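A protein chain is absent from this complex, but the other protein chains hold their places.
Think of it as A and B in the order they're written, each chain with its own count starting at 1.
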Amino acid sequence: MGERLLTVDRLSTHFFTYAGVVKAVNGVSFTLDRKETLGIVGESGSGKTVAALSLMRLIPDPPGKVVEGSLMLGDRDLRTLRDEEMRQVRGNDIAMIFQDPMTSLNPVLKIGNQIAEAIMLHQDKGKREAWRLAAKLLDRVGIPDAEKRVNQYPFEFSGGMRQRAMIAMAISCNPDILIADEPTTALDVTIQAQIIDVIEEMQQAYESGVILITHDLGVIAEIADKVMVMYGGRTVEYGGIDEIFYNPHHPYTWGLLGSLPRLDEIEKTRLTPILGQPPDLISLPSGCPFVGRCLYERPECRDQWPELEIVGPEHGVHCWIPEAERREVRASLPHFQEYVR
Amino acid sequence: MSLLEVKGLKKHFPIRTGILKRTTGQVYAVDGISFSVEKGETLGLVGESGCGKSTTGRAVLRLLAPTAGTITFEGVDVMAASRTKMQRLRRDMQIIFQDPYASLNPRMRVRNIVGESLHIHNIGTEAERKKRVFELLETVGLSTEHAERYPHEFSGGQRQRIGIARALALNPKLIICDEPVSALDVSIRAQVINLLEDLQDELELTYVFIAHDLSVVKHTSDRVAVMYLGKIVEISDSAVLYDQPQHPYTEALLSAVPIPDPTTERARRRIILEGDVPSPANPPKGCVFHPRCPRAQETCTAAMPALSSTGGDAGERHEVACYFPARFTGGERSVASEPFAGATPPASA
Partner (left out) sequence: MPDRDTSGKQATEDLTISTVSERDLMEDKLVGRKPLGLWADTWRRLKRNHLAVVGLCIVVVFLAIGMTEEIGNFTPKGYLAPYDPNATNYEISPRGLGSPPSWSHPFGADYLGRDVFSRTLVATRISMLVGVIAVAIALIIGLILGPISGYYGGWVDSVIMRTADVFFAFPYILFVLLIMTVLGPGLWNVFMAIGILSWATYARLNRGSVLSVKAMEYVEAARAQGASDLRIIFRHVLPNTMAPVYVAIAMGIGGAIVTEAALSFLGIGIQPPNASWGKMISDYLSYLAAGSWWMLTFPSVFLTVTVFGFISFGNGLRDATDPKLKE
């Protein structure tokens, strides 16, 4: 890929609520290079959104706090920056697109206003220039009639267009890193395809790194270069895209892959879901949070968090099951009969 | 006789504006669809937002009054049914909703939620009803201890199970599943899909499975109907749909669905549709899909094509509403340059 843009080491974000401490993110590490797309996969309670917001230092304090970890953007640690320095970083170096375009845009401000605001803030440009740029950006992300649209309000845009407008806002200052948090979940599938396209195109054009947060493994398979699988605030596995899909080592990853109905299945096969419920974040065990749902659990799983084990090129997993046994079990799973290389 | 037969169903919602609330337009949510569902099968209704699939589901249950068309359940005309007849019919047709958080009354205990229909239809004694509720809870994978709890004490997947238990209370024959798994986590989704399949086998249920996720619909359904802007544009066996899509919208839809397999994804050719889905308040003239259709020609602007079969590999079971459908003979795909005669709408329409 390109130069290393971001190195996150052992990020932990805890929420101090009246009911107890919620370890929403617990010791998560990852890196991002230029022109690379990192997919963060997880379900409810996995901590993926909190991790992204921690990166942007958008965690409300109280009740939340980044309690540990270093967030190296180039040679600066984002955790140590002053508030005004961080404000410079947001939008300029790292930009974020949120899930629901309906509520992420201010309904009483024109679209052009919202984009121009970011430009004026970070790029020292006058109002007229900023608006002109805003229109250009809207056109860049594929909104027809951009000159006219820039003067409209969010309610005059459809869901897909709003998301494009959000992307326009995000790329307005050529950020090195684009974080997209479930950018397509609220959209129809044909619009989803358009938006993924736009994100990819912008990534090519601006040579940025993209962090894509989603629960949809299909979207991950589409554009991610590497994947980090999160569960209960921890990273359970990470690796290159092919490694994760064809050579996964963690029972949760197996479970995820096995529980997906596939459009291209030849014969109807029964899904093999992960049993049980998503984790209760208040009472996470000190060991592996997947305990209770994992079919291959052993006694040490509940109390001790397994150390990182490298199982392939740039492919790591946290699991107590010995590697040989893992391969054996995986080979017997129905999902992997057909798809494993 | 099919269990459920829908003919020419239309549902239009008036748009009222101004102080006097005059009707200035219509939302053509469902605009003339016909299909039938056989006992024991699962018919999938798939489409994007605004296509009318949820409205269809509700109309079948008479939760909405259709603007036109007939709905026949086991030979009985649902629309014409009297109040008492309708009460009887309600026992046979039930619905599962999408949102596990909004579909349960937050102030009612689980046992009351599940047992309410027994109460309404005066079935059994107090003790018998209680027993039935426990039975139902266990059938869906919950425990009897859950009966005294309130909905907010459960997770999304568990709430959905409560909703399923509620739907099963009266031993229905048909269940409309309106996006039953869309709001659930991926790992829970599979549990509920399997549960619905198991229940279908055990209790001989018939499903109309409404969803926007094509992968889920294909997996769960025997036959699939693709809807767009209030019309059915294609209907076929689900196995055939992926291999031999005839309608250009179906093709685009299929190509847009991401498949969780990097190798397959890299090899795919995407058909990206231009523009947004038009509003059902203002549907295009002629074929509703023609403004976005890569194959559209002048014929397509005149009138909406009728749903009919092109013959071909799947025969009568595969119908499409298109003037230039893709045809498959011996597995080979071709698109004729002449409009498909079978699509010509009948003169009276």
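Just so it is clear, contacts are C-beta pairs under 8 Å (C-beta built on N, C-alpha and C of every residue); 3 or more make two chains touch, one makes a residue touch a chain.
All values derive from a computational prediction rather than experimental measurement.
Residue in contact with the omitted chain (choice from B:Thr42, B:Thr56, B:Thr72 or B:Gln158): B:Gln158.
Considering A:Arg76, A:Lys127, A:Arg270 or A:Arg327, the position touching the chain not shown turns out to be A:Arg270 (whole complex). The hidden chain makes contact, of the residues B:Thr42, B:Thr72, B:Gln94 or B:Ser255, with B:Gln94.
Of the candidate positions B:Asn194, B:Thr264, B:Ser308 or B:Thr344, contact with the hidden chain is made by B:Asn194. When you scan B:Glu138, B:Glu274 or B:Glu298 for touch with the missing chain, the hit is B:Glu138.
Touch with the hidden chain on the side of subunit B covers residues 58, 61, 63, 86-87, 90-91, 94-95, 97-99, 102-108, 116-117, 120-121, 138-143, 145-146, 150, 152-155, 157-158, 161, 163, 166, 169-170, 190-192, 194-195, 197-198.
The rule is short, and it goes like this: only the chains that are shown with their structure count from here on.
As a whole-number value, the distance joining the C-alpha centres of subunit A and subunit B reads 32 Å.
Touching subunit B in their complex are the following residues of subunit A: 43-44, 144, 158-161, 188-194, 196-197, 215-222, 241-242, 245-246, 255-265, 268, 270-275, 277-278, 339.
Partner subunit A is touched in their complex by these residues of subunit B: 48-49, 155-158, 185-191, 193-194, 197, 212-216, 218-220, 239, 242, 252-265, 270, 272-273, 275-277.
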